[in-house]
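With one protein chain held back, the other chains of the complex are shown just where they sit.
What follows is chain A.
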Amino acid sequence: MTPLDGPLPRAVQVSARGWGWRHAWRRAFAARHLDLELTPGERVLLLGASGAGKSTVLHALAGVLGSNDEGEQEGDLLLDGVPPAAARGRAGLVLQDPESQVVLARVGDEVAFAAENLAVPRDEIWRRVHRALDDVGLDLPLDHPTTALSGGQKQRLALASVLAMEPGLLLLDEPTANLDPDGVLEVRDAVIRVLDRTRATLVVVEHRVAVWADVVDRVIVLDADGGVLADGAPGEVLVQEATSSRLEQAGVWVPGRRPAVGGAVPTSDGGEVLLAATGLDVARTKRGPVAVAGLDLAVRAGQAIGITGPNGAGKSTAALTLGGLLRPRAGSVRAAPALAGTAGDDPFRWRSPELVQRIGTVFQEPEHQFLTASVGEELAFGPARVGGAQAPGRIAELAERLRLTHLLKANPFTLSGGEKRRLSVATMLATTPRILVLDEPTFGQDALTWAELVTLLRELVHDGVAVLSVTHDAEFIDALGGATLHVSGGAGTLVHR
């Protein structure tokens, strides 16, 4: 027997009867009244609006929801007739963020970790490591550092690490949400290969339905009010008008349906030059490698520029440098008088209050930019820093425009993903910068938030704001019009439409 054909793990049968879970710190149930039967080997796509409890179900199946003091459970959830906690190693869970799943320093050790935890004998561990790496198509030496991997490779590594447990149930929680288009296909194809060999049961949660629609044989839609909204073959659930329109309302990306966006695609090539980069070399750290070299770019008022390229190509570094946050390694970024006003012409030298009035940068992780304890204070913060009496009307208008009015008293950290994104954009707009830089604004966002963002940014462009977005999202770039800066292989090329 070669190391590559081992015994097949037994696929897991899942059964939920009146199951529900309430986190100890929440009043409402995260998921409730769930009745489900999954036959062994079934491939299921689990959908639902934000907050419908998809992740909760997945975590429960993986047995990582915690003990009774971390929440309250009702009904039964069973894997092959036993609770998930008693079926350690039978279910393998891959999470969304490639970064926070890696435990060890070397690829081989990382894959071996789960098998070690299940007390698998040493020889068998290494057989499984080779088989798992082969399954996911990671052809790397075992001592390859886990930090030196792309996002797609990291997710395939995470997949390999759970495969080393030989799970009969594979659970994927938005495994491709943070990846570039190549990474998405890489991971999906690896999953298909794995399932074709192991015949394990699959439950995958994903906003972008198109990625998985052809792979699964069943789609289950959770109702935000508890229970199941729709359940059936992808061809039925996603196509039938009754269910697909409800999915659309819930923010699910239904294949063939585009979210309704307000405003028209901006067509202007922009007005006066606000910012010019000449022979710009950008680097993330003072002494680290140069990410992109020799960049020439003019940013004009009322112009949208999409910055694209593979993961790790230096898109964000370029955007942050243009945004005056990172020091150019070589070359220059100069603000035109129209942008600089009373400040100097080098954005990197601007003091924070000067910067925030001229260039607003929305980071990928909204939480990094939250500074206060309530949404209202968050919106008032920027204008207060800048000084001068800002009309409270502007804050109210902004809150209204981004549908945050009902949340003004809420703590920013308790908002949903979409709400956090809207707030992080709103805080930047509060000081009316003429340039807005956005780092991956649509990562992991549902279709509703996506459409809102596009609508808002179109209005901004129309009003003369320059919008620079770092993104993998081709539809997003198309929707905003303007130019595209392709960054790869250390160089950037500007393409006008």
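Rule of thumb we're sticking to: a residue touches a chain if its C-beta (ideal position, glycine included) is under 8 Å from a C-beta of that chain, and two chains touch if they have at least 3 such contacts; residues count from 1.
Here is the rule we use: contacts and distances are computed from a predicted model.
*Asks:* For the chain omitted from this view, which of "Peptide/nickel transport system permease protein", "Alpha-ketoacid dehydrogenase subunit beta", "Transglutaminase-like enzyme, putative cysteine protease" or "Energy-coupling factor transporter transmembrane protein EcfT" is its UniProt protein name?
*Replies:* The missing chain's protein name, per its UniProt entry, is "Energy-coupling factor transporter transmembrane protein EcfT".
*Asks:* In the whole complex, not just what's shown, which of A:340, A:356 or A:407 touches the removed chain?
*Replies:* Here the residue in touch with the unshown chain is A:356.
*Asks:* So which of A:109, A:134, A:281 or A:459 would be touching the chain we can't see?
*Replies:* Among A:109, A:134, A:281 or A:459, only A:109 touches the chain that is not shown.
*Asks:* Just one of A:49, A:125, A:375 or A:467 touches the chain that is missing; which is it?
*Replies:* A:125
*Asks:* Who touches the missing chain here, A:64, A:228 or A:408?
*Replies:* Answering carefully, the residue with contact to the hidden chain is A:64.
*Asks:* Just to verify: which one of A:145, A:235 or A:489 makes contact with the chain not shown?
*Replies:* A:145
*Asks:* Residue by residue, what part of chain A touches the chain that was omitted?
*Replies:* Output for chain A: 59, 62-64, 88-89, 92-93, 95, 97, 99-106, 108-109, 112-122, 125-126, 129, 145, 147, 158, 161-162, 165, 284-285, 288-289, 320, 323, 325-326, 351-353, 355-356, 359-361, 363, 365, 367-369, 371, 381-382, 385-386, 413, 427-428, 431.
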